[in-house]
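Here the complex is missing a single protein chain, while all its other protein chains stay put.
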Amino acid sequence: MRGEIYPLFYTFHFYVFGVIAIASALVFVTRKSPVAAALWLVMTMFALAAMYVLLDAHFIGAIQVLVYAGAIMVVFLFVIMLLNLGHPSELADAQTGWWKLGAGAVGVALISMIATRVRADLPESLLVPANFAQTELANRNAVGSVADPLFRADQYLLAFELTSILLLAAIVGAVVLGRRSTPTRLTTGAATDAEKRDARDLAGVSGD
Amino acid sequence: MIDASLFISAVLFTIGVVGVLTRRNAIVIFMCVELMLNAVNLTFVALSRAYGMAGQVFVVFVMTVAAAEAAVGLAIIIAIFRHRQTVNLQNINLLRG
Partner (left out) sequence: MLLQQVAQAVAPAAESGPHPLAGTAARFLWLLPLLPLLGFVINGLLSLLPAFHAGPADPSAEGHDDPHAPGPVAAHDSAAEQDLPGHHDHGDDHHAVARHRYAGLVSIVGPAVLAATFVLAVMMFLAMRGLGQMEAPYVARYFEWIRAGGLYIPFALQLDQLSMVMVLVITGVGTLIHIFSVGYMQDDPGYPRYFSYLNLFIFFMLLLVLGANYPIMFIGWEGVGLCSYLLIGFWFSEKANADAGKKAFIVNRIGDFGFLVAMFLLFANLHTLSFTSIGARAGDLGYGSALVTTICLFLFLGCAGKSAQIPLYVWLPDAMAGPTPVSALIHAATMVTAGVYLVARSAMLFSMAPVASLTVALVGALTAIFAATIGLKQWDIKKVLAYSTVSQLGYMFVGVGVGAYTAGVFHLVTHAFFKALLFLGSGSVIFAMHRAYHATHSADDAQDMRNMGGLARYMPVTHILMWIATLAISGVPFFSGFYSKDEILGSVFARAHESTLAEAHWLGIPGRPLLYAIYVIGLAAAFITAVYMTRMMIYTFLGTNRTGDAERPHLAEAPWVMTGPLVVLGALSLFGGMFNLPELFPFNYFGLAPEGALHHWLEPVVGRPSLLITGGSEAHVEHGTELALIGAAVAVGVLGIVTALVRLRRGERLVPKARSPEEVGFQRVLLNKYFVDEAYDRALVRPTYNLSRNVLWRGVDVGIIDALVNAAAKISRGVGGIGSSLQSGQVGTYAWVLLVGVLAVLGAFTLRS
């Protein structure tokens, strides 16, 4: 809505946040410390959230902050802290110079190719009217405009339900994978020393 | 703004790719993958302005799957760390042929 009245305002801020996003991403990729990298990624995500809002995807912007930056990155940070990987001095992290050069070349090639494709015209037949987004936001509010297709049986309801099953599987998998094996007969009783050592190894480093 | 979004998305994606190729820490590589996913989300949202709500709906799905994937992936990395005391990918080469 407001984009029509103050287009320059929106466009300018869009570019500002875009620059912030790119810069943050670059910094993120070059950090030695994983914690620093994670935080810079959070920064990138904030910038992206702002861009989403400027693109009239209010709900998505909010979700981005809540889920991505607020949950997923938090989990990442938890794991980094758990594994005690915070110290930048431990890791000489990046690969050798040739590798980086190659990666750079790949990057350049990728950008150029994508850029070429992006120049292509958008197919006409799928376009919706120009004020579509505003209309949607006006009719239903931000959440409703996303929820409506999501819960319609003839649109994305099935995918929604399947995704919930996927989440269930992921939860179960994560729990199983993360579980420490309970002490078995091997760590007690008449097992050999080597077997006990192996069992302890499997159970975890610190032996608890 | 759609053009600019697409361009920014491409750049972010490429940065993510370069990060995957360059870094050795498994968790950092994972985070680069998340960056790539975000770039793709930007593309979806940008194009949803032109093509309807499907784009934004799909972003919801992407985020969901990203969350699931992050959970499982990190669980795996923890399990590997327990075994090998390292998350340096160069040392994790049991699939070596």
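Each chain carries a letter (A and B) given by its place in the written order, and its residues are counted from 1.
Here, contacts are C-beta pairs under 8 Å (C-beta built on N, C-alpha and C of every residue); 3 or more make two chains touch, one makes a residue touch a chain.
What you are looking at is a predicted structure, and each value in this text was computed from that prediction instead of being measured.
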Shown chains touched by the chain that is not drawn here: A, B
Residue of B:8, B:21 or B:59 touching the missing chain in the full complex: B:21
Subunit A residues that touch the omitted chain in the full complex: 95, 102, 106, 109-110, 113-114, 116-117, 120
Interface with the unshown chain - residue positions in subunit B: 17, 20-21, 24, 26, 29, 89-90, 92-97
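As a convention for this text, only the chains that are shown with their structure count from here on.
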Averaged-CA centre spacing for the pair subunit B and subunit A, given as whole angstrom: 6
Touching residues (chain side subunit A, partner subunit B) in the complex: 10-11, 14-15, 18, 21-22, 25-26, 28-29, 34, 37-38, 41, 44-45, 48, 51-52, 54-57, 59-60, 63-64, 67-68, 71-73, 75-76, 79-80, 82-83, 85, 91, 93-95, 99-100, 102-104, 106-107, 110-111, 114-115, 118, 122, 126-128, 132-133, 136, 145-146, 148-150, 155-156, 159, 163, 166-167, 169-171, 173-178, 180, 201-202, 204-205
Partner subunit A, residues of subunit B touching it in the complex: 1, 3-8, 10-19, 21-25, 27-28, 30-32, 34-35, 38, 41-42, 45-46, 48-54, 56-57, 59-61, 63-72, 74-79, 81-83, 85, 87-88
